[in-house]
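Notes for the one structure printed next.
Of the protein chains in this complex, one is absent; all others appear in place.
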């Protein structure tokens, strides 16, 4: 799995750039084809992209037509779209990544259905002997208050023992896998006395910390949704680090949209009806208006905020 | 278009009920097959449904397994799911509606892509002479501040003039349509001296206030998203009344989920990072806590709220 | 995972049926809630359904309006829709299944994106000690000609050895999993001297032949597409048996649509442009027409076939 990929990678990095009249983002071009390491053997690699911040604006302007031409700068328009959840212009950008990741991470990831995927097939091919072992400091006890959370890290001794067991089992399950495949690396039996078990059967012995890889293509709107769930503290650490690596690429790709995403999604908060009422009862309107102005919000945003909180004038 | 539908309708209402072991909602059964009138000639009619509040809980419990069995009542679990945007259990309920609506409303509606649709085809069949005319009080001037909004209602005289023009053009475009079709109602030419223009061509003369109809099937999660956008004051009045009619059905169907939707979506508010900071600076924490308790929020919800606002106790 | 489900199952089977005015299919009602065993520990269980053959016709008629009312019987219309790939009326039926299946089967299955899924979460909960072992006669050697296929079955001795290894590793990885969880079954540590490793970490040691389970909801059109790929001889045996179990339910549910699916999809064949030309060159038109008539195809179907083969009268 490893070598051919590396060949291709080198070839792509060595190739002369082409001339194009498509929107192009120099800050992202620098990262094309390069491996961004994640976890112990994983990576995120940018394969291709379509569109940029201006492409979002362009799509929004076809919707709003002459209407918005004069009023807004591009940045203002993108922030307006993000704030008001006008999501379709963000679908006009697309990104393609090559990702290597543990199977249990892939199983969470694939639940994001609005994406295109080509995964390495263990029916056709043989998986490499590469499995994920957490760094000792990421081995943590089950949270008692949050069923899907981790709590305090394990002590050094306990962590070492856990890693030893995980490694032992991973090595053994791969050894069995290789024994059952009985493939000498050329498709011929290593031991001619034994059968070569069908790949689609032998792979069932591998544990879900083995690495798989895929090409994954998604539009920016759905990618931001992915990031809002997977770059979140509630997400499992092992997928969060992938989300973080992708977020770093997105920030280079569409810096204005990403800033708006950070302000209006990642850093924001949803309040329920009851919570809005509680805030309204507990807030000092003058201080609120002063704070809003100090934060640089426009008069329009201030009006919108007061309206959302049900504070009338 | 009208008569055969009515025949079917009568037949379905007259039929004996069947016995089923599927989840059944008596409050919704009452509304099955009945027309709920919307606008001047439109309707929403419930054709079928799958699942109920308990089906949401059931699906959530398979995800969370033994984990959540003891902790939560069903209502608490549904509200937890809604609050934390665990959306997939809501996809486990499905509803099917028969809707008659103006073409320009259908054009907005169809943008909700995660749904199944069978629309009346004007390539195959002949549209009825039914077009939408707003009630006089819904004729309003273009808003100066909001490009997609309405402002003050027109005066009675102006409204009457507008309606007269809309009616005149609708009648004329249908007369032309009927003339071009030249169909005597049995598929034979009304005027044997003239051709019968292909239906797919003749229909191009009709204006977008003509009524079409479709079967529309959607899961509850996507339906609630539809309602959050289309039952909203920013939505055009002519689609909002359909959303309102559907909301009334949803409340009968899944009352607990709908209450949670009202509390956590419709009645709630999203704050940006800057707005959260402003609220934090302007809020009196003791009053906030008191208001939250008065509103009946649990200790857990209170902790979550303070955390979201970045207030550390 | 097992017991609570069984409790629910018993309750649902014991409950009195409800009265409904929704389309109801007695032959399918019989199968509601019952486990259909698949593989050694898996099952398919029908949870709910919406629609029937008549619902397909009803949706098609709204599309085609008066147009098709007189011409076709319901069966003829459904076969026409299937033949001409008018797929949307089949989307008007929906089915919900509870499935228990090995993780590696789940990984193939989930690639069908147009479906709703709630899967048991090993982040929240503890997986049971249940893993898949093939029956000896399904252990086969890797095909030399087809990279994703199996060939001759292994001999009894070899099969026994393979199963011994698979069992040994599965038992060991689960033992390690249980040791790392250190859960006494009540959420308290079995061994108070050791930490309870977070569930989301411990599960990484399990192999992909461990069983998971999910609720899966899908419309009939997408289900038939699933069946066309997964009930196919090219599909891996371990997913094919699930597809077969589902096909048996579909045949009870919508017998007319399923018969059409069998005739026009499963049993049919696609010919390329070059293959059509070759068939045209090699076919005896008179014998073809005679065979078509003997098979009971209508004059219309015969004309369509000749047109598709480019044979002109």
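General observations
In order of appearance the chains are A, B and C, and numbering begins at 1 in each one.
What we mean here is this: contacts are C-beta pairs under 8 Å (C-beta built on N, C-alpha and C of every residue); 3 or more make two chains touch, one makes a residue touch a chain.
None of these values were measured; they are calculated from a predicted model.
Just so you know, the chain we are not showing touches A, B, C across the whole complex. Interface note: of B:17, B:76, B:149 or B:267, the residue touching the hidden chain in the full complex is B:149.
Within the complete assembly, residues 1, 4, 8, 12-13, 15, 17-24, 26, 29, 32-33, 47-51, 55, 58-60, 62-69, 88-89, 91-92, 94, 96, 98, 116-121, 124-126, 213-215, 217, 219 of chain A touch the chain that is not shown.
Remark: the residues of chain B touching the chain excluded from display are 102-104, 106-107, 110-111, 113-114, 117, 121, 123-125, 132, 134, 139-144, 147-151, 154-155, 158, 162, 165-166, 168-170, 172-173, 176, 179-181, 183, 187, 194-201, 203-209, 236.
Chain C meets the missing chain through residues 64, 67-68, 83, 88, 111, 147, 262-264, 266-279, 281-285, 287-288, 290-292, 294-297, 305, 308-309.
By our rule, only the chains that are shown with their structure count from here on.
Over half of the residue numbers found at the chain A and chain C interface occur in both copies, marking it as a same-residue contact. If you average the Cα atoms of chain A and of chain C, the two centres end up 30 Å apart. The residues of chain A that reach two or more other chains are 111, 147, listed in rising order.
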